[in-house]
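Omission of a single protein chain aside, the complex is shown with its protein chains in their original locations.
Now for chain A:
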Amino acid sequence: MIPGLGALTQDTLWCFSQLKGTVEIGATEADIISTVEFNHTGELLATGDKGGRVVIFQREQESKNQVHRRGEYNVYSTFQSHEPEFDYLKSLEIEEKINKIRWLPQQNAAYFLLSTNDKTVKLWKVSERDKRPEGYNLKDEEGRLRDPATITTLRVPVLRPMDLMVEATPRRVFANAHTYHINSISVNSDYETYMSADDLRINLWNFEITNQSFNIVDIKPANMEELTEVITAAEFHPHHCNTFVYSSSKGTIRLCDMRAPALCDRHTKFFEEPEDPSNRSFFSEIISSISDVKFSHSGRYIMTRDYLTVKVWDLNMENRPIETYQVHDYLRSKLCSLYENDCIFDKFECVWNGSDSVIMTGSYNNFFRMFDRNTKRDVTLEASRENSKPRAILKPRKVCVGGKRRKDEISVDSLDFSKKILHTAWHPSENIIAVAATNNLYIFQDKVN
């Protein structure tokens, strides 16, 4: 990877590349995208939706003839990952919505990913089939069994080419281990285990074993009435297979070491920023609730997203973040309304670029924000149909917070709060981003000069 690639300099211009999804007004709730994830090479891009489906896009091989169109992503496989279920004991529906997808590193020709809804994690194998065996001895061409007594000669079956078929099969189903709603899954760097986290517990699984898991974190109080804090996200360290972090609804992050006691209720490190008393309000706790936590690729930093900010923490400093970025501070005076219409509970995700120099997160009105950690520049871009001409350069957007509104600015009161960018993904090594805008998936690339 070229050093500096991915940096958000003033030379970086983002262009529209592709738009996936429906155009007409017939969009249903099932089409709402609920998770987006590149695989480790960036060749594949997976999305999950509220209807329990997974759609995988594959990047085309770049052709020498069309250098200006870098490899586009086209549909590779679509399958129904989870179905709605009904828990008869509690008379409650279990949503089929895919909360998270995580890829496993590729080890052979097939691709593996984990997908989860609120209760069940599944390991899917996605593989190609482009050959078919023909010439069986015991079966005829229609597949009917032949009477062995009628066989007089033997032949060796041969593989003949067939149309490429991509099939997805569920290889493991990890069920019945979570009482509460799963919010995170994370594959360990040993590639043998992974963890799943719900509101109160975190379980460690071995990929080969589906009927048991180890409970490694349990914050459920003996008396549920004393419950004041839940787990909101969790992730393994990218290199140290014994280390993971989890975030809470009170704005804290705990780093745990599994080499210590089996139940990691005692954290090794505890990250919390003291509250700013001048900003205190009834909503202070709600807006401090962390909605996403991500290790940097280097493993030296963690990034957290709360309602109004993104923070970068150094693992060696627990008492405050090293960087804080304001995503949409103009909403601070609107918190009461946002509480009333539930927007204050929206869970935004955040992502690092491949070199950990730029971070990205979403906002409302289909805006998303990028922050360059080195130059301290930031930019607001919009995922909208108007900017959907091929290779159209995205124009930076600006929200006007008071005084005279300039021509290109949008005022806070005109923001559309139903258009929220909760899920984004950044290619592991290139400046290609995928942005989920409700039921549409936008792919943007930086301008190739």
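Methods note: a residue touches a chain if its C-beta (ideal position, glycine included) is under 8 Å from a C-beta of that chain, and two chains touch if they have at least 3 such contacts; residues count from 1.
Going forward, contacts and distances are computed from a predicted model.
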Protein name, per the UniProt record, of whichever chain is missing from view ("TAF1A polymerase", "SERTA domain containing 3", "Glutamyl-tRNA(Gln) amidotransferase subunit B, mitochondrial" or "BHLH domain-containing protein"): "SERTA domain containing 3"
Listed residues A:L19, A:V293 or A:L308, member touching the removed chain: A:L19
Positions on chain A contacted by the hidden chain, ascending: 16, 18-25, 27-33, 47, 49, 51, 53, 55, 74-75, 77-83, 85, 87, 89-95, 118-120, 122, 124, 167-170, 172-173, 175-176, 179-181, 183, 199-200, 210-211, 220, 224-225, 227-230, 232, 249, 278-279, 282-283, 285-286, 289, 330, 332-334, 336-337, 339-343, 345-346, 384-386, 388-390, 401-403, 412-420, 438-439, 441
